[in-house]
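A single structure is presented below for examination.
Every protein chain except one is present and positioned as in the full complex.
== chain A ==
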Amino acid sequence: MDLQELLRESVDGQVRDVPAGFADGAIRRVRRRRTRVALASVAGAMLVGAAAATFAMIGPAEPDRNDGAPADRSSSGYDVDLAALPDGPAPALPWYADGHLHIDNTATAFDVEFAAVSLYRVAGGFVVLATEPNGRGAGDPRARTLYSVREGGAPVTLASGPIRGVAVAGLSGQAAVSTADTVSVVDVATGTVLYALETPDDETTPVGFLDGERVLLRTGTGALLTWDVGGGYARYLEDRAIDRLSSAGGPAVLAPGGRLLAITPSATATDVLDTGTGHVLWSRPPAVLTFSPDGRYAALLEAPVPPGVIPSDLDGAEPGDLLERNGPTVTVTQEMLDTVAEHPDDWEKVRHVVIMDARTGAEVRRLTAENAENLRWETGTSVVFGAYRDGEEAALIRCSVDGACELTTQPREVVGEPGVDGNPYLLGDTP
């Protein structure tokens, strides 16, 4: 018997089975079910104290918004270090914590269990798309409910069941909602269905409101359609040959006002288009962009070390080298090398918050943060996102375009897997 056989016999003899629930254990590390019941069951007195501390913080917040200290890389190795940031006001956009929907200093009870949630602001309240905790995955589109919640009021169901997607026009108080067979425009305040039409296919989702009368849709095959809410569908920008999304491409993102559109027609690039001319203004590697309210800036979260690459892949590598692996070929960048050099044990936690000029793609600001997540524009010059410290605490952070950052909520103990489901403050998913 040679060494290989001896090793196999020895090791295989010692490990004959896998513990029951091994997959569940791995998934539990990533996901926690965020429910009111679960919150109430965990050390109630301690939680009350934590909640009180949070509300005390968001009440008398003194510093002016966006008046935080310029981000300076601290001993943590991140520009955004929760332990070093000054306190700032609560976010002026919706977030969820402790069974309540928050905005600025107001809190509205949201007594609903959910596994995932998307939050929208409308005049006088919120629209909430909640995925039920049905045990079949947080993203299960078959078990969603769309709620309208007035500030201080109770949730009112607007739609439930297999909701494929939602787009909300905050100013008009309307929501476009698609199911497998119907796309509707709903008045959020009354719940009245204003318009409805059969969908082109069962995976059609609303991208956004182009104006008060047209909704941009993306079909399951990747086609972009406009829906004149009083009539039918038309191919979007057909005369300008923009209809080149594929079903394999990424999401389409419409800038507020509809002047810019980000599409990911393939696995290799995201294009930003001027919807007035149909011209591609700039392109970059695939990313989910978010546009500032005035359409001046675009922002994204970026992992400098792509999924599938680990530090040992980069030993001896130089910028421009190609990593030949079983997956797609990866081009080594200086950012990758810098990241693994500075974060040899937590490279996968590093995220860059990147702010760009929306019309040129020129980079305006780049900040590093631990497991930054759910990037949202709060004003024309500030973003809010979740971030972590040592995987143990999390908070919501505000950073301005000029690079000043501050805490908008006090850091609290994480409740799940950092970067996935660990932040006790939820800005919500992109639907």
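The rule is short, and it goes like this: contacts are C-beta pairs under 8 Å (C-beta built on N, C-alpha and C of every residue); 3 or more make two chains touch, one makes a residue touch a chain; residues count from 1.
The rule we apply is simple: contacts and distances are computed from a predicted model.
Between the listed names "ABC transporter permease", "ATP synthase subunit b", "SigE family RNA polymerase sigma factor" or "PadR family transcriptional regulator PadR", the UniProt record for the complex's undisplayed chain reads "SigE family RNA polymerase sigma factor". Across A:Arg29, A:Arg235 or A:His279, the single residue that touches the chain missing here is A:Arg29.
Annotation for chain A: contacts to the undisplayed chain at residues 1-15, 17-19, 22-23, 25-27, 29-30, 136-142, 307-308, 310-313, 315, 325-328, 344-345, 348, 417, 419-420.
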